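Every protein chain of the complex appears in place save one, which is left out.
We just call them A and B in the order they show up, numbering each chain from 1.
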Amino acid sequence: MSDRLAPGEIRSAHPRLERWLFVYLPLAFALFFLVGPFYWMAITALKPDGELYDGASNPLYVVTPSLEHFRYLFAHTEFVTWTTNTMMVATLSTIIALVMGVPAGYALARLKFRGSEFIGTAIFVTYLVPSSLLFIPMVEVMAQIHLDDSIWALVVVYPTFLVPFVTWLMSGYFRTIPTELEDCARIDGMTRFGAMLKIAIPLARPGILSAGIFAFTLSWNEFIYALTLVTASSERTIPVGVIVQLTRADFYFWGPLMAGALLGSVPVAIVYSFFVDQYASGLTAGAVKG
Amino acid sequence: MIQNISRRSLLAATAAVPLATPAIAQNALKGTKLTILVGQFYVPENNAQLDKLAVDVAKDTGMEIRVERLAGDELGVKTAAVIATGRGADLSIGVEFDTYLYASKLADVTDLAETVGKQYGGWLDVAKQACMVGGRWKSLCIGQAPAAWNYRVDQFAAAGYQKFPDTFDELLKAAKALHAKGTPIGMTLGHASGDARSTNYPVLWAFGGKEFEKDGKTVALNSPQTLQAVEWYKEIYQYFVQGTTAWLDPDNNQAFLSGKCSATVNVNTIYLASRAAAPTNPAMKNIMENMDHGNWPRGPAGRFASYNINTWLPFASSTNRAGQLHFLKAWFDQGFLPNWTKTGQSYFIPTFAGFDNLDVWPDDPKLKIFRELNKLNRLEGYAGPPTPAAAEAVSKYILVDMFAKACTGQLKPKEAVEWATKEYEQIAKKRRA
Partner (left out) sequence: MSATTIPATPRRRRGLGHWLDHEQALGYLLVAPVVVLLLGLVAYPFFVAIGYALTDRTLADPGEFVWFDNFIDLFDNQIYRQTLRNTFVFTAGSVTMRLVFGVGLALLLNERLPMRRFVRSAVLLPWIVPTVLGTMAWLWLFNPNFSVINWALVHSGLAKEGPNWLTDPDLALFCVTLVNAWRGTPFMAITVLAGLQAIPIELYDASAIDGAGKLQRFRFVTLPLLMPVLLTALVLSIIWTFSDFGIVYGLTKGGPMNATHVLATLSYQQGLAAGNIGEGAAISLTMLPVLLILIIWQLRRIRRSTVI
């Protein structure tokens, strides 16, 4: 919001105080609420078991920090494998979702063909079908194509909830890009396909980036398909692996659990921090015109 | 060829397992595949022993055996998927309801069951109830995990109780005394998949209540006996530690181990955990030394308990039936099973009458009581068999909620019983079996 004073507006007697009251303080609360739980995760991950389960110990800090939980995570579980699995599934699913969704979004935004409106609506509607409805029939479908109990099943299934969103976002985004450049290119002899590839898509980079980040996050987080379609421990993804190996019916290994949760999110957040600005701008256009 | 077994777990396996394998049919198994879905046994060595057994059997027969280890819920889900699709595994571990639930999709293993039963002095009744459908054995009982009253001897003594209370009346009085001393007890009233059952069904039975009549179809819950049970519970609830209606499985362990709760119903995992941590953790050492296990108190109708039962489920859809039987035979072999049981420290006890006389019981005096507890089990669905309807009632936590609703005052005791009865009737109507 503009800081400049309008004619007639009285300069505040305490601009700094106002800034503290209305910006920094609320922001601090917001950060406390949103990031606070990660602080506890970190504390729990660094507290040795003796201190952790002692009812009298202070939960706000660690008296004797220890890396024993992280060590346990790496030595006694297949955490590294799960991380590579999750990376692979998320990356591949994202690529597939983009390769399928970006051109489809372009087609729906730019090209006139019979039934395009219906198809657009239909694609978006499929997004509504919740995975809690589909996952049992999905197990049977995967069995029919002999992909059951394999991590490749995830690579095939994840696009089903990624592609509709990507298509929808990109179709909205493409609509905000003026057509002049493509029109000129076509006059110069380029095919529509070429125009899409060489002009529209590069222009749509922020939107594609947003869609990609979003798709990656959704894949990274997914639980229920990962749980039911993959059982081999060496093929598990992080959420499933951590839950399955670190919770026995009677007992949660809180230390390693929190260590796993931290390692499964903080690195990704760091990577995202480099893209967050573009992500925001990519979303606007897509969402506004959606 | 084995996958998914780490060297560490192989080296940790303590016993050498001589296999009494028949020479015939061994060549027939060569090159075939066998996939086994298992869960995590509480005692890590038990897992290692299973893995080693798989290695030995594979070596012996030339089969390719794959052991997939899953946990709790996930095992049930994966088993369901195998049943639904008819592929993915040959054997898995199930619970007492699975035999009824999946009867038509399980292989008939009556011959093997009878042989094994004879080997160990006969199956306990509870095993027959859990594994036989229509007079045929459709699964083989691995064992049951007896749950006992874990209690703090020191705190009970301080409240005036030198022994664990032997009747429900005494338990009520003890709870009141302990509460006054600031050391309350706690019974799991949340949606805990293990403890909710083992804590609450015995209460119903001790007062003479039952869910179904012998036919397994008529709902028999709404009775004066059930009401008595609910009223007893409501009274004792006020002396409980905070939070019991939200207790999931780990919560009563945590409460006990952190000193917040002086008694609770649980398998021996609390004790084993404290024993394992005692060398390095003084608080845990204190718990270990001051705790013991007590038997269920006697109610007006008797003394009962409710345990998890695990069974080997042989899928009828398996393409390697011979391999299934071979592995199962090796599991129940006298060179393997007793040793496995002893290593399990009475967490999991096979359901054979003859085990009383074998050297499978732990030396630790605090675990001795599990030998008696092994004989007390009754299956859910009483007085009928463990039908799918009974199973559904368990998974919907109807009984637990009945007690919880009355205890928290959400419903009056009579209303709570009526609510539960209505739920049971709706379930029974759906399930024709």
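Here is the rule we go by: a contact is a pair of C-beta atoms (placed from the backbone, for glycine too) under 8 Å apart; a residue touches a chain by one contact, two chains touch by 3 or more.
Computed from a predicted structure; not experimentally measured.
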Absent chain, residues of chain A that touch it: 1-2, 4-9, 23, 26-27, 30-31, 33-35, 37-38, 40-41, 44, 55, 58-60, 100-101, 103-104, 106-114, 116, 119, 121-134, 136-138, 140-141, 156-157, 159-160, 163-164, 167, 175, 178-179, 182-183, 186-187, 189, 191-194, 217, 220-221, 223-224, 238-239, 242-243, 252, 254, 257-258, 260-261, 264-266, 268-270, 272-273, 276-277, 279-285, 287-290
Interface with the unshown chain - residue positions in chain B: 73, 76-77, 80, 83-84, 101-105, 189-191, 242-248, 251, 254-255, 258, 260, 388, 391-392, 395-397, 401, 404-405, 408, 410, 419, 422-423, 426, 429-430
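FYI, only the chains that are shown with their structure count from here on.
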Chain centre separation (chain A, chain B; CA means) in Å: 40
Residues of chain A defined as touching chain B within the complex: 49-50, 53-55, 136, 139-140, 143, 148-149, 227-228, 231-234, 240, 243-245, 247-252
Contacting residues of chain B [partner chain A, same complex]: 3-4, 37, 40, 42, 68-72, 74, 77-78, 81, 84-85, 87-88, 193-194, 249-250, 253-254, 257-260, 266-267, 269, 273, 277, 280-281, 283-284
